[in-house]
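This part shows chain A:
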Amino acid sequence: MEVALFVLAAAGALAGGVGVVASRLPVRNALSLLLVLVCLAVLYLLLAAPFIAVLQVIVYAGAIVVLFLFVVMLLHARSGEPPPDRLRGQRPLAALLVAALLAALAAVVRAGPQAAAPPPPEFGTAQAVGRVLFTTYLLPFEVASVILLVGMVAAVVIGRPLPRPPAGPGEARR
Partner candidate 1 sequence: MTSVPWLSAALVLPLATAAVAAAVDRRRTGALYGVGMAGMLAVAAVAGVVFVRFDARSAALQFVERAPWIPSVGIGYHVGVDGISLPLVMLTAVMMPLALLSAWGSITERVKELVVVLLVLESALLGTFVAQDLVLFYVFWEAVLIPMYFLIGLWGGPARVLAAMKFLLYTMAGSALMLVAIIVLYLQSGAQLGARTFDLVALQGLRLDPALEPWLFAAFALALAIKVPVWPLHTWLPDAHTEAPTAGSVILAAVLLKMGTYGFLRFVLPLFSASAVRYAPALMALAVVGVLYGGAVSWAQRDVKRLVAMSSVSHLGLITLGLFALSPEAVQGSLLQMVNHGLSTGGLFLLVGVLYDRTHSRRMDDYGGVASLMPRLAPLALIVVLSSLALPGTNGFVGEFLVLVGTYRVAPRYAVPALGGVILSAAYLLWMYQKVMHGPVAVREPAAVRDLSRREQALFWPLVILIFWIGLYPAPLLRRSEASVRALLALVHERAAAPAAVPAQAPPAPSFPTAPSAVVDRGLPAGPPADAREFRAAPGGEVRP
Partner candidate 2 sequence: MTAALDVRLLLPELVVLGTALVVLLASVGGAASRPAVLRWLAVAGAAAGLGAVAAVPPAGGAAFWGSYVRDPLTAALQAVVLVGTLLAVILSGEYVRRTRLDAGEFYALVLVAAAGAMLMAASADLLLLFVGLETLSVPLYVLAALARADARSQEAGLKYFLLGAFATAFFLYGVALAFGATGSTALAALSGAAPSATLRAAVALLTTGLAFKAAVVPFHVWAPDVYEGAPLPVTAYMAVVAKAGAFAAFLRVFVATLGPRVGEWGAVLAAASVLTMVVGNVAALHQTGIKRLLAYSSIAHAGFLLTGVLAASPAGTAAVVFYLLAYTLMTLGAFAVVLMVRRADGEADRIADLAGLASRSPALGAAMAVFMAALTGLPPTGGFAAKFLVFTAALDAGYTGVVVVGVLSSVVSAYYYLRVAYTLFSGAPVPGVALVEDRWVPAALALAAAGTVLLGVFPAPVLSAVGQVAAVFR
């Protein structure tokens, strides 16, 4: 059962991953990302992390990917990658580098510990997460709120319309 679910979810995630990277249509990229996220949520359940799985679906899939889709729609399909590719050596280079990266990561994975004890009963629940989050990680948690604030400010300031000419910064800079 677990194996089947894993294989299914892993396959889905990988397929989604390939889709994100390979698809020529931005909408499909976004939807592939959604597929990855959902598959990962399944895996999180398998890994005794129900709270994170829920978080994944609600926040990531529900908010972030939707935002992506929204922007993709906003920018239309023409915002693609018109030929020609000016960096001709990029593909082989990327292949080489990614292969090397994979090799290194494979070595790490192979060397990692294999077995694990079954988790304690409360493991992965919202309570468990909360307990840790509000003790050990209270400070990072509070700081995260500051980052979120920065995000808001950023959205406002970058999205704000340009100040009227003539003395705008656009003119003031070469």
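Note that in this section a contact is a pair of C-beta atoms (placed from the backbone, for glycine too) under 8 Å apart; a residue touches a chain by one contact, two chains touch by 3 or more; residues count from 1.
Keep in mind how these were chosen: all candidates are chains of the complex that A comes from, given by their letters.
Remember, predicted model here, so these are calculated numbers, not experimental data.
*Asks:* Looking at 1 or 2, only one should touch chain A in the complex. Which number is that?
*Replies:* By the stated definition of touch, the match is candidate 2.
*Asks:* Of all residues in chain A, which touch candidate 2 in the complex?
*Replies:* 104-105, 107-108, 110-112, 135-140, 143-144, 146-147, 149-151, 153-154, 156-158, 160, 162-163, 167-174
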